[in-house]
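Working notes, beginning with the structure itself.
Apart from one protein chain that is not included, each protein chain of the complex appears where it belongs.
Take a look at chain A:
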Amino acid sequence: MLPLRRTSLLIHRLPLARFSSNARENVNQSATQHDSDTHFGFQTVKESDKWKKVHKVFEEVAASYDLMNDAMSMGIHRVWKDIFMERLSPVGNGIRLLDMAGGTGDIAFRYMKYLQKQTAPDRKPSHVTVCDINQNMLDVGQQRWEKLNLPTAGDTIEWVCADAEKLPFEDSSFSVYTIAFGIRNCTHIDKVLSEAHRVLKPGGRFMCLEFSHVNNEYLKWVYDQYSFQVIPPMGQILANQWQPYQYLVESIRKFPQQNEFKTMIQNAGFKCVEYENLTFGVVAIHSGFKL
C-alpha cells in the first residue's frame, strides 16, 4: 500500500515541476499567459496567487478585525468612517449603495444609521448590498448586524460574496459604490475601477476610503516607525497573528499616491475626481462621478 501511495504522490508532483520549466506547453501557457508578477506587501508574487494570499489573510483576521482596527488606529478609524459617510450624505429617495469589500459592515451600518435620521415620512426605501470576496468577513458582518438590531423603516440590506473584478450585478444598478480599506488588496485596481464604473448609474458616485501617503516628511517617519515597529507586534499580542499585519502595513506602502490614484480613477471614466486627505494623508477619500 505504502509504496503505491508514495509513487502516486510523485506522479502528482512531477507534472507540476515539468510545466513550470517546459516552454512548449502552450495549452497551459494560455491560461497563465497574463500571470505576471505583482506585489503582496513587500513580497513579489504571481497575480493568480495574490488573491489566495489575501483571502488567507482576511480569513485569519476576520474574528478580531474590529478589535485590531480599534487598537491600531486608537479608535480614529471610526472618525474616518464617520467623515466618509458625512461626505457621501445619502439624503434622498431610493439610494442603492454597493459597499464593496464591506466585510464586517462598518460603512453599511453607518449608511443605515444615516438613513434612519432622515425625517421625511414619504421617503422611498433605500438599499445597501454588502459585497466581499471573503465569506468569513461577511459572516462576521451578518452577526454584527443581528446584534445591532437597528429599526430599518423599509430600508434593506443584502450580503453577497463576490470578486470586485467580476461583479455579478447588472449595468447601472447602483447609485453609489463605496470601497473602504479594500481596494489596495485587489490584484487589478483598474479592473475594479472599471467594474465600478459599469455598475453605477449615470450621475452615480464612486467613493474610496483608503490608506494613503503622508505628505509631511517628519510625520512620515513617525508613521513608518509606528507601522513597522508597533502594529505587527500588536497583532501578535492581540490576535496571535503577525504576518497579516505585516502584510497590511506593507501593502499600504505599495498603494499608489493620491494623485496617481486620482488619475487611475479618471482613466476609468469618472469625472469630477477629487481627493481629500485625512490625518495628514494617513487616509484619503477619493471621489468621482459617472457623468
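Here is the rule we go by: a contact is a pair of C-beta atoms (placed from the backbone, for glycine too) under 8 Å apart; a residue touches a chain by one contact, two chains touch by 3 or more; residues count from 1.
Quick note on the criterion: contacts and distances are computed from a predicted model.
Participant: Using the UniProt record as the reference, specify the protein name of the hidden chain from among "Multicopper oxidase", "Mediator of RNA polymerase II transcription subunit 9", "TMEM9 domain family member B" or "Ubiquinone biosynthesis protein".
Facilitator: When "Multicopper oxidase", "Mediator of RNA polymerase II transcription subunit 9", "TMEM9 domain family member B" or "Ubiquinone biosynthesis protein" are compared with UniProt, the left-out chain turns out to be "Ubiquinone biosynthesis protein".
Participant: Of the residues listed, A:V79, A:L150, A:I237 or A:C272, which one is in contact with the missing chain?
Facilitator: Answering carefully, the residue with contact to the hidden chain is A:C272.
Participant: Which candidate, A:L67, A:A153 or A:L291, sits in contact with the chain we can't see?
Facilitator: A:L291
Participant: Just checking the interface: what residues of chain A touch the absent partner chain?
Facilitator: 87-95, 175-176, 201-205, 258, 262, 266, 271-276, 287, 289, 291
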